[in-house]
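Yeah, one chain of the complex is gone here, protein chain that is, but the others are all in their spots.
So, subunit A:
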Amino acid sequence: MLGLGVTEPMRECQYSEISVVASSPMDAEHTKRVPRRRKWETFPGRNKFYCNGRIMMAKQTGVFYLTMVLIVVTSGLFFAFDCPFLATNLTPAIPAIGGVLFVFVMGMLFRASFSDPGVLPRATPDEAAHLERQIGEDVANGPGQGGYRPPPRTREVIINGQTVKLKYCFTCKIFRPPRASHCSLCDNCVERFDHHCPWVGNCVGRRNYRFFYLFILSLSLLTVFIFAFVVTHVILRSSQTGFLSALKDSPASVLEVVVCFFSVWSIVGLSGFHTYLIGSNQTTNEDIKGSWSSKRGKENYNPYSYGSIVANCCAALCGPLPPSLIDRRGFVRPDAARPSPRSNGTSAYVSSQPRTRMCDQDQCIQSTKFVLQAAATPLLHNELITVSGGHSLSGKPSLGGPCASLPAAQHTPPGPVPNATWEAEALVRRDQEKSLFRWRASDEVSSPPSLGHGNPLYDPASQDSLHQDSVRGLVKLSSV
């Protein structure tokens, strides 16, 4: 074990760190010393938060501001230039209805943009470790009853008679629930993921789909409303004063007509499309992929549909609104203070290293456990044997062997190995990376060969390119 002969790494475990690591709730004085931070400040996704965590948006919000400007300016011009004429000549109900529509549109827009779309919080380290173990066991146990073994990072579930594959998310370290998807722009898994809407500046998911739908529906009504009444206004004026002078009297009308004319096609089209999606209880994601299309097979149907269009609509629009799972404004508990590293922030990983409260020895214990479990697979076992045989660090204690054999093994990514074992092994190694990083810092180890800068730990089986980048970053870091 690490602690047997090596004392240098243990020096990193200062007693002040230990007393914090003890992390019992009884250590109240230590929690008071550290200023309490809210959870949104340590949120691992790429979202932006405002108003102390009350507002949550995607990283790129430029298009959202454009949306707002277009709506506000067009409606403002309508109320300023067209409504006085229409109110006096036709009925004051027109600006009233217009006003109500405008307020509703803005309300729905803000609600869709600022609320949590249904982000799934990332797995805690314990959960992730438990899942890794389970995946390792699945791999070790071999084919199931029918001789068919699904790939290790997927689980199959039968929902209402349809087989649905649950995929493992490398970034969030969870098996995604059905209909959830990982948004690469926001770097979060979102429940019932529909799409990422740049116009709204947020993902559209389970919690804000109805707001999004009501927004586009009311916006299409508002656009049609403004278009219709501006045209009416111009016509009425032209009948009084002639067409050209009517346009001169009310120049804003031209701008409004142009904006409305070009928006109406896309917005009304989108409303129609989403009405269809709601009626059939599908997400944009599913529709684009054709997951439940009958073209895939006669037996293919949507298992989530409630049967009738009315039931589906009611469920989508009037169903219960689940609360946010990420508790943005809650306080970070000091003993759970370590956020999962950002998938693209290798610098974040580096900066967290000196601050992490985990003891080197315990980390190595943990990672060694993984190794021992993963070693149940024959291939991995063989590799370790062949590698550690020729390694110069043979003088180290036996359990240090798997740790030390890591860099050498890196150079021979096993090509013909089935991805399953390679991935399980790769994850084991990633954990070993961390202990190896510290180990080397102690200068006890003759510096092993550099960890193959270009070698990604995950071979093509990795589904998350961001995760690949972070792993490459880890590899580079470790070789520094």
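One rule holds for everything that comes next: a residue touches a chain if its C-beta (ideal position, glycine included) is under 8 Å from a C-beta of that chain, and two chains touch if they have at least 3 such contacts; residues count from 1.
As a working rule, contacts and distances are computed from a predicted model.
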Name per UniProt, for the chain absent here [options: "Origin recognition complex subunit 3", "DNA damage-binding protein 1", "Myb family transcription factor APL" or "Golgin A7 family, member Ba"]: "Golgin A7 family, member Ba"
Per the touch definition above, residue among A:A129, A:L185, A:L221 or A:L247 touching the missing chain: A:A129
Which of A:V103, A:I235 or A:V258 contacts the chain that the document leaves out: A:V103
Subunit A residues touching the omitted chain (full complex): 3, 7, 10, 13, 15, 18-19, 21-24, 26-27, 103-104, 107-108, 111, 120-121, 123-127, 129-130, 157-160, 164, 166, 174, 177-179, 191-192, 211, 214, 303-304, 314-315, 317-323, 325-326, 335-341, 356-359, 361-363, 365-366, 434
